[in-house]
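Complex shown without one protein chain; remaining protein chains in place.
Naming follows writing order (A, B and C), and every chain is counted from residue 1.
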Amino acid sequence: MMEFRCALMEIETKLNVLNSEFALTHNRNPIQTIKTRLKQPVSILEKLHRKELEVNIFNVEEYLADIAGVRVICSFPEDIYTVADLLLHQDDIRMLEIKDYIKKPKESGYRSLHLIVEVPIFLSEGKKPRKVEIQFRTIAMDFWASLEHQLRYKKHLENAEEISRELRDCADKITSLDYRMQELRGKIEYAD
Amino acid sequence: MMEFRCALMEIETKLNVLNSEFALTHNRNPIQTIKTRLKQPVSILEKLHRKELEVNIFNVEEYLADIAGVRVICSFPEDIYTVADLLLHQDDIRMLEIKDYIKKPKESGYRSLHLIVEVPIFLSEGKKPRKVEIQFRTIAMDFWASLEHQLRYKKHLENAEEISRELRDCADKITSLDYRMQELRGKIEYAD
Amino acid sequence: MMEFRCALMEIETKLNVLNSEFALTHNRNPIQTIKTRLKQPVSILEKLHRKELEVNIFNVEEYLADIAGVRVICSFPEDIYTVADLLLHQDDIRMLEIKDYIKKPKESGYRSLHLIVEVPIFLSEGKKPRKVEIQFRTIAMDFWASLEHQLRYKKHLENAEEISRELRDCADKITSLDYRMQELRGKIEYAD
Partner (left out) sequence: MMEFRCALMEIETKLNVLNSEFALTHNRNPIQTIKTRLKQPVSILEKLHRKELEVNIFNVEEYLADIAGVRVICSFPEDIYTVADLLLHQDDIRMLEIKDYIKKPKESGYRSLHLIVEVPIFLSEGKKPRKVEIQFRTIAMDFWASLEHQLRYKKHLENAEEISRELRDCADKITSLDYRMQELRGKIEYAD
């Protein structure tokens, strides 16, 4: 687990560096907040079990890609692609997987850009690559996702379908507002 | 300035205590983030000048209420009133002023609940009351306000009126989404 | 436990306020670091058991005074008494107990000033007093204590007595250095 915690620190530093540079050249921060989380040992066991895999280090490192997770909350949709791009172009980052739930939202209305990358961590015996899952979202997408997340943990919801439909509709409205605000920012920023 | 910095610490602690208690009884945090800021000496001088007041400690303490500022970002509109209410009921807090720009938004579309309160700080010679301005907003109101803030610093904007109109329209849409999300949360939370 | 966590926040804020004020008037920070800790539920159970008390909230609140603990690391011995004094003079702090292991070190050589105080926390239903244990030490006393702490968890130490003797001797040397450095600081500070 220590190695995954270190991988989170490396990714967080890379994102903070990019954010600082961007702030200097563009006079605003594309990243609002960075949250990191490590999967709990009990959830790791559950997931291995669900995948019918034996419990050992090899299977954890090979088949579970989301032990170390970073959530990057950006101001505007375009910031997501700018930051993700800059990160993926760094020569010590290897991209393993990309799932763009912004271009292709989930059935529920969920929007987010998911990357799985490998980043080297510098241990006493040398460099070692470690997997990290990175989720990029706007502030509004994140707010929506935290509400939708609550829904999934409620089991006996009478009007579940109606709520799902409403959530999906809110997700669409939120998205269109995100893009309108982005357009407005463009007009304000480049006007003079 | 030290005394105002201390007043910020006292208010921040009070808000963190309320947030912790609420998290325990309601299983969620009403407060997302707390940001504090101290007015820069140069801005204090400017403001005294604008108000045609002499530069002295008395005038600063008497006529400037926003030297110490706290911004409280809540998840939902109702959280704003819950937290503000709990704070104002504490027996060492004295409310000096309240401006509810949520119930009565500014012309621009700006929404926020502004309080000016007095809080005692415990210095070596005893208690001393100090003024703090507290702004309560939802995440969405805060996002909108940060964009609108940029606009005010642009001087020569050709299409300023169109942008203002669009911003006002976005503010309305954001508000209605805030309340829809709040209603949805109610349905999810109390369903079972 | 939430209430004790809140009591820690209140005490920490009070100490930070005193530190800020002192920094302004004396141009240096008497407090180097503040560490807080909450007793783990399992340790609370163990302690109730050891004291042959039933497990209930009343006994926890009445008989355990060290659930919420604050460690205040000061630069010099005199800072300890200055800060402790200022804290105890605040009108909402009630002192319940004081043990001065600096004036009367433990057999082991352990030095620290221990206070048990009651501080009000502002919950939604009003103020409620909560107990907090505060330990004041110099940097050097703290360093010594962390080494001595390791010793107590070693069971089968062949040369335990010799090590204890050496530790005691180091504690004396550390103390005399603390006071020499304090005297030197006095000479430097008040010289011109």
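Note that in this section a residue touches a chain if its C-beta (ideal position, glycine included) is under 8 Å from a C-beta of that chain, and two chains touch if they have at least 3 such contacts.
None of these values were measured; they are calculated from a predicted model.
Across the whole complex, the hidden chain's contacts among the shown chains comprise A, C.
Among the residues C:45, C:98 or C:157, only C:157 touches the chain that is left out of the figure. Looking at C:1, C:38, C:88 or C:170, the residue that reaches the missing chain in the full complex is C:170. Across the entire complex, the residue among A:40, A:56, A:90 or A:176 in touch with the chain not shown is A:90. Of the residues in chain C, those that touch the hidden partner chain are 75, 139-140, 143-144, 147, 150-151, 154-159, 163, 166-167, 170, 173-174, 177, 180-181, 184-185, 187-189, 191-192. Against the chain not shown here, chain A presents residues 2, 5-6, 9-10, 12-14, 16-18, 20-24, 86, 89-92, 121-124, 126-127.
We take it that only the chains that are shown with their structure count from here on.
Mean C-alpha positions place chain A and chain C at a centre distance of 41 Å.
In this assembly, the C-alpha centroid of chain B lies 36 Å from the C-alpha centroid of chain C.
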